[in-house]
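The other protein chains are all here in position, but one chain of the complex has been omitted.
Each chain carries a letter (A and B) given by its place in the written order, and its residues are counted from 1.
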Amino acid sequence: MADNHTIEPQVLPPNPEKATLEGRNKYLGFWFFLGGETVLFGSLFGTYLGLRGGTADGPGPSDLFHVDLVFIMTMLLLTSSLTSVFAIINMKRGNYKGLLLWMTATVVLGLAFLGFEIYEFYEYNHQGLGFGVSAFASAFYTLVGTHGAHVTFGVSWITVLLIRYRKSGLTLTNAPKFYTAVLYWHFIDVVWVFIFTVVYLLGIGG
Amino acid sequence: MDPHADPSAPLQGEPSNQTKRKLKREMRTQLVSFVLMIFITSMAFFSIASDVIPNGFAIPFILILAGLQVVLQLYFFMHMNEKGTGWVNAMIWSGLFVAALTVASLMLLIGVVKY
């Protein structure tokens, strides 16, 4: 707490996430982190693509994947991206309630996505695709599982923010936090677009 | 800004009219890009699901669609089109470049086929 100062309300700046040096640092640092994450997922995609033929007589992509399920998951994640965009627009409008509401919607959609993913993994395991059955199985679970871990982390992160700041109103401290959480969420969606295309669609089609 | 400004004080007041107009425009752009993304995803889905389209066309086609959708996400949802994002653009594209090299080499240069 700043000493000897009473709490005075402050005027809403146009970009509250970048109004302080701390906010600007956080914004830039988080983007750079996402740049690194790009390479991280690139390595996983490469590993998957290199090993996806190595099914070792176990089940392969075209035996397992159901596009309808994955299509629903994609729509869920896409919509959650839109709700988080609405959250940020509400933040910039100074409508804190709207921010919280749309963020909650994002969390709910994220949880639904995770539910589908768990069901999916359970099903594949049931059909004989154990984690160590083949190089394809390991690479598939590692890639999609790492994405799932990111979704889990994103959901938990946003939930912590929602609980911690349920009553505080928008401040110069929490604006950058919400903003970076939303960037993270969009990034998860970006990765999923590639998983949808490269793993599932190519798995079925080619 | 006042160095003693309390960073945990609630922000009050309305955004300026200029900001409001900008946000309104933004909202419209976001909705349009969302509809586009849904459209792109569905196209990719149907080009694989239907038997009419040959794979030789469908595979490059859906990869291009994926790239398009990522650009939409990055530039509209994540606001990489705004001013002052030079460093962000530099780092994300560098990351994509290194990732592309990684993917290509792990697909091709693993001793299965010699180039």
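Rule of thumb we're sticking to: a residue touches a chain if its C-beta (ideal position, glycine included) is under 8 Å from a C-beta of that chain, and two chains touch if they have at least 3 such contacts.
Criterion: contacts and distances are computed from a predicted model.
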Among "Bacterial Ig-like domain-containing protein", "NADH-quinone oxidoreductase subunit J", "Cytochrome c oxidase subunit 1" or "Phosphate transport ATP-binding protein PstB", go ahead and choose the protein name stored in UniProt for the chain not displayed.
"Cytochrome c oxidase subunit 1"
Which shown chains does the hidden chain touch?
A, B
Given the contact definition stated above, which residue among A:104, A:125 or A:142 touches the chain not shown here?
A:142
I'm checking contacts with the chain that's been left out. Which of A:44, A:82, A:151 or A:170 qualifies?
A:44
Hidden partner sits against chain A at residues 1-3, 21, 24-25, 28-29, 32-33, 35-37, 39-40, 43-44, 46-47, 50-51, 53-56, 131-136, 138-139, 141-142, 146, 157, 160-161, 164, 173, 177
Where the unshown chain meets chain B, residue by residue
3-4, 6-8, 87, 91, 94-95, 97-98, 101-102, 105-106, 109-115
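FYI, only the chains that are shown with their structure count from here on.
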Rounded to the nearest whole Å, what is the centre-to-centre distance of chain A and chain B, using the mean of the C-alpha atoms as each centre?
13
Help me check something: in the complex, which residues belonging to chain A touch chain B?
1-2, 5, 7-14, 16, 19-20, 22, 28, 31-32, 34-39, 41-43, 45-47, 49-50, 67, 71, 74-75, 78, 81-82, 85-86, 89, 92-94, 168-173, 175, 183, 186-187, 189-190, 193-194, 196-198, 201-202, 204-206
Can you list the chain B residues touching chain A in their complex?
1, 4-16, 18-20, 23, 26-27, 30, 34, 37-38, 41, 44-45, 48-49, 55, 58-59, 62-63, 65-66, 69-70, 73-74, 77-78, 87-88, 91-92, 94-96, 98-100, 102-107, 110
